[in-house]
Structures are given as structure tokens and as C-alpha cells.
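With one protein chain removed, the remaining protein chains of the complex are shown where they sit.
Letters A and B mark the chains in the order given here, with residues in each chain numbered from 1 onward.
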Amino acid sequence: MSDVIERYRDPCLFESLVRRIGRHSPRRPLTLMHVCGTHENAVARFGIRNLLPDWLRIIAGPGCPVCVCPPADINAAVQLALDHDAVIATFGDMVNVPADDVSLADARADGGDVRVVYSAADAVTIARKEKDRQVVFFAVGFETTACTSAAVALAQPPENLSMLVSHRLIPPALDALERIDGLCIDGFLLPGHVLAVTGTGSYVEFCKANSTAAVVAGFEAVDIMLGVGSLVDMIIRGESDVQNAYPRAVRSDGNRRALQAVNQAFDTVDSAWRGLGVIPASGLALQKDLSHMDASGRFDIRTDKVIADDPPGCECSSVMTGLKEPESCALFGTACRPDSPKGPCMVSSEGTCRNRYFFERA
Amino acid sequence: MRNKEKETILLGHGSGGRLTHELIRDVFLEKLANPVLGFLGDSGILPETEGRIAITTDSFVVSPLFFAGGDIGTLAVNGTVNDLAVSGAIPKYLSLGAIIEEGFPVADLKRIVSSIARSAEESGVIVVAGDTKVVERGKGDGLFLSMSGTGIMRNGYPPQRPPGPGDSVIVSGPVGDHGAVILASRAHLETADSFGSDCAAVTSLVQALFDEGIVPRFMRDPTRGGLAGVLCDLAQDTSAGVEVMEQHVPVKPEVETICNITGVDPLYLACEGRVVAVVDSSQSDRAVDVWKRSGAGDGAACIGKLTDNERGRVIIRTRYGGARHLMRLTSEILPRIC
Partner (left out) sequence: MCFAVPLRLLEVDGSAGVCMMSGIRIEVRLDLLEDARPGDYVLVHAGFAIQLLDEDEAEDTISMISEMLEKSERESSSQ
């Protein structure tokens, strides 16, 4: 199997797929959108945009859970660290994201006990070891990660563990994008690992309802080029459906057990997205039976402070909805750089601006 | 001595009294004795030396203290010796400062001092001055070491002609081993016994080049900040462009795997026993060959060159025909799930 996985990294296959796309001559320019930060990281890292024909554009949608996590959620985590002496167990991705100019890294420098974990299971380990401390797991991510939080929540974790839940769902975000004025997307590249969990069902409905094409793509270079090429084929043929270009990981019904866990542990709720506002039924909250594990209920977290999504001049909201390219933000590359980020798109390893800065300025 | 004093470091060991004296005698001098240190004066008095003196200082706060392939002691000696070696100096003398946390096991301290002694002997250097302090429990993370080193500059180094466009960039072996070992321990990944930190003195690698008549135009050891940090230094210091072929950068499969799991780029992971050098392009193949034959340069490779384009920047050419701009690390190394 490892040999065949290597084939998906083959530069010759990759180049041939690029050439094949170049042989099309559609009547008008096409715009494809992906909704996955890991896709943006890969597209930028492999330099794919520079290799595409002039008539083809790939833009990044709101697929970076770090970027769409509202400042209020980050602020809640900071409060828990500084005002409630809780251990905040967080994925590395969230550590440097500023909310009102204060990040979890800043909270740690001010004495907050912020610890990087590699898995929700690590938060359980910490809680078991440090029985006299309250441990809060900052549960960020889309469906791919939500099922892992669910597994932990359902496995009777220790009482001193709670979760600050900030999980969001992709399909409602796609619906929200379709309603944005001025956004013209010809087709969607769908995040292979989200669909490995959820299956393709809700995306088929979306495509039919919006007469749009979508292809599920993996993350190796050949996977992405195969996905892009297949999507172009579908658009030219006028198809509105979902094609699975990542069948080694994605089945139409997804991972039944993972979906069961999510349904058992969480309710779907309306949720605020940085840059998109409140999207109905787009987030997750712990079910009533597990509400004792909800950190927002266990602790008195102040929510009176209104924190703007974007600091002055920052265009992350427009960038992450595909309305603007990073280069059209006045702060990009000047006041806002990876070593001095203003907004989440520059901090997150999956942020559109960060990837554009590193990978496509070369 | 009471048992407690023999087994555990107490605040009294830092007081300057009997316990301090016994600590120095039984733990440090036991392993590190030499005529200069043994004098136990307030300073180490060195013999007269000819030549230009190089001096370096470093602090060591690695956690865990003991890791696959070494410990904080080996790291301290090799790190200091290597800074001198890549500066073009022959390392001679070290000074050692130890800040020990109350409660630290004496057995662990002895193990670390043995490592210091062994590494020093392997590099032909001696510890000529030292200091110990003890801090209250909770204020020290076990042990911090501070080491300074001096050496005598080689004649003709640094060379008159600095690095410039057309020169080759070479590396003495696979990158990121040490950083990957530390990352693996934090991510609870169990590595095979055959994989460990590359922590080692690079003196033989530097000597091998000079013995062959190759005078590098630039040398660094890619420690904190990794290969990326050194390449960025090079671009900045020379105002040339640095172009690296991603596929030519040697990385061990274990390091690739650890990086694939944690989402960290191996170019940012520290090495503790490698040299990055810039040599005239006509000498590049010979230099790599010399390293490979030296016994310390398995996997040595030419990874790129200095150019006239993209001055001041580092460009990595990827295997897919793309290019990316390599910047220094902007924060601590963090794993990712996104």
C-alpha cells in the first residue's frame, strides 16, 4: 500500500494531469473554490496556481477552522486560562491566533496554563493525571475533528475535564456562500477528510439544489490535480453532482460509527463564523446529557465584550469568503506578515494569506 | 553525608558551605578534573596562547533532559564546541554553569556530568571553570546548563572572499534529527532504538575540509531554527539569493514520519551535529565526498546555490515545479491538526 500511496506523490503523473487540464478551451474563465485549509496549504505549497491555465482560478473559501473561529471563542479560552486557573488543552493551531490582540500564547506568558495537545485524548490524560485541576479542552475543527471530540465525550472522561466546543459544519457554510452577492463559483473542490467521515450525501443535495459541480479530492499533489481536472471536466459537461476522486478514503456513507458518535454527543446549533456571521445549524454543542462537560456552563465566562471580527484594515472576512484575494488587502505583506500577523488568515498554517505569503511570492 | 544529601540536591548544596564543596568534589571534579579546574580558584588561569581567540556562549534548557542519542550534557559540550568549530576556531576550553532545581536526583546529575566529561574528551577540550547554583523546587525545570567556550582561530579563516552568487550550499547529513527526537517525545511517539539525536561534535567534519585544502566561505551548525534559520541567515548576510532543491535536502524517513504526523516542517527542526557550508561550486562535489569519507558525513549532499535573483531571500524549488519562499520560524514549533 505504501508503494501505491507514493504514486500519488509522483511529479510525472502530476505534470501530465496539469497538461491534460491545459488542453481544455472553455468558452469563459472558470473559478473553482475549495473549502479546506489543508487544501489551501497544499495548493500553495505545490505551487499549483502558477501552473494552471489563464482561464482557471482556484480560490480559497472558509475552510480553515482556525480562521473562522470567532474571537469570542478564543477570548473565552483566554479567560478560562487567566481568570479561572484552568488548564487549557489546545491544538497547536490555535495558540497564536489573536482575539482583540490577545492570543492563548499571550495568556500563557501572563501565567495562564496553556498546553498544546495532539489529540482530544491527550486532554483526558492530563485530567486524569492532575485530578485537582480543572482541564478544558478547546474543541476546534470541522467534522473531521468533531468526531474525535465526540469519542472522548462519550467515553466517560474524568469529571475535571470539560470542553469549550467550537466545532463547525461545512455544508451550511456552502449554503451561506451561495447567498453571497458577487461570488461566482463554477464548482467546489470538497475536503476529502471531512467527507471520509461524513460521506457524500449532504453534498449531493447541495449540488443539485444549486446546479453546481463538486469533486471530493484528497491531499497529495496527484489527488489535487485529479480533483481539479475532474471538476473542470464536469463543469464543461454541465453536470451538477458530486464526483468522488478520493475513493480510497471516502465512501458515500462515510464512517457510520464516527457519525453516530457525533450525533450522540452533540446537537446542531446556530453558530457564529468569523467573516460569515451567524449561520443556522452550522455548529455543534454538547447534548443535554453531556452538558455537565460544557465549559461555557461550568464556568462563568464573560460574554459582554464585543470583539470585532477583523482588526482595522484587516480583510480576513473577505479573503476567507473568497470575495478578495490576499493581495488586495492593503495590510498584506506590509503591516500584516507571518511574523506580525493582524488576522487569523496570516496566523493559521492553513490561512489563505499565510500560504499566499510563503508559497506564492516565490 | 546523610542519605538525603547523597541522593537529592538540596538548597544547602547551593549555599557555598560544606554541601557545595562536597558537590563540586564528588560530582563535578570526580569526572572533570584537570590541573586548571582542580586549582578551584575564582578563575581558571590558562597557559599563554598564540593566535586570535574566538569565544562563544550558550545556554541549555532542553526538555526532556535525557533523550534518544544524548542528554543535556552532550548537548552542552557539542553545542559549544560546534559553534567554535563552524566559526573556524579550534576549540580548547569550556566553562560550565549549572543551575540545579532543589530535589534533582544526584544520580541524574552524575550521569549528565559523565556525559560532559566524555564529550569533552572526544573533542579534545577541557572544562576550566565552573559554577553551580541551586534554585527552589518549582523554579528550575530540573537542570539548566550554561556553557562558554574558547578556541583559537585557524589561519586564513574567514577567507577574504565572502560567499556570493554561483557558490554551492552543502550540508553534512540529514537534517532535523535532534528536533524530531524532542518533538517525538512531546507527541508520545516511540522511536526505534536505531534512531536518535544527531548530537555530536562537528570538529572532524570541519577538519576534513581544511585537510583537503577546501576553505569554506561560510559555515554554520543548524541548531535552533533548523536548516531554514541558517539559510535565512546566509541570504541576509550575503544579500544574495539562496536557492535550494527540496529533493536534495537529506531527511531521514523517521524524521519525515514524525513531521508528517505532527505537521511540522523538517527544515525548522534543530540539528546538533551537522554543518551547513558554502563552498566554491568547483569544490562542491569534492567537499561532499570528503565529508562522506570522514565517517561523520553519511548522507552529505549539495542542496543548492547562491544566486543573483531574489536577493536576500531563500527560495525552495519543489519537486512539482513550484517554488516557495522560506522564512524563519515566526513562533515556537507547534504541531497542527489543520
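Keep this in mind: contacts are C-beta pairs under 8 Å (C-beta built on N, C-alpha and C of every residue); 3 or more make two chains touch, one makes a residue touch a chain.
All values derive from a computational prediction rather than experimental measurement.
S.K.: Out of A:V114, A:V136, A:M163 or A:V194, which touches the unshown chain?
M.R.: A:V194
S.K.: For the chain that's not shown, point to the residue among A:P65, A:P172, A:P311 or A:P338 touching it.
M.R.: Result: among the candidates, A:P65 touches the missing chain.
S.K.: Among A:R248, A:K324 or A:R337, which one touches the chain that has been omitted from the display?
M.R.: A:R248
S.K.: Which is it among B:N34, B:T257 or B:S281 that touches the chain not included here?
M.R.: Of the candidates B:N34, B:T257 or B:S281, B:T257 is in touch with the missing chain.
S.K.: Provide the residue numbers of chain B that touch the chain removed from this figure.
M.R.: 184, 188-192, 194-195, 252-254, 256-258, 260-261, 263, 336-338
S.K.: For chain A, which residues lie in contact with the unshown chain of the complex?
M.R.: 1-2, 4-5, 7-8, 13, 16-17, 19-20, 23, 36-39, 63-65, 91, 118-122, 141-142, 144-145, 147-148, 151, 155, 191-194, 196-197, 219, 222, 226, 245, 247-251, 255-258, 261, 350
Just so we're on the same page, only the chains that are shown with their structure count from here on.
S.K.: Quick check on the complex: what are the chain A residues that touch chain B?
M.R.: 11, 14-15, 37-38, 44-48, 50-51, 64-66, 91-93, 95-96, 105, 116, 118, 122, 141, 145, 221, 338-339, 348-350, 357-359, 361-362
S.K.: Where on chain B is chain A touching in the complex?
M.R.: Listed in rising order, the residues of chain B that touch chain A are 187-188, 262-263, 310, 313, 315-316, 318-328, 330-332, 334-338.
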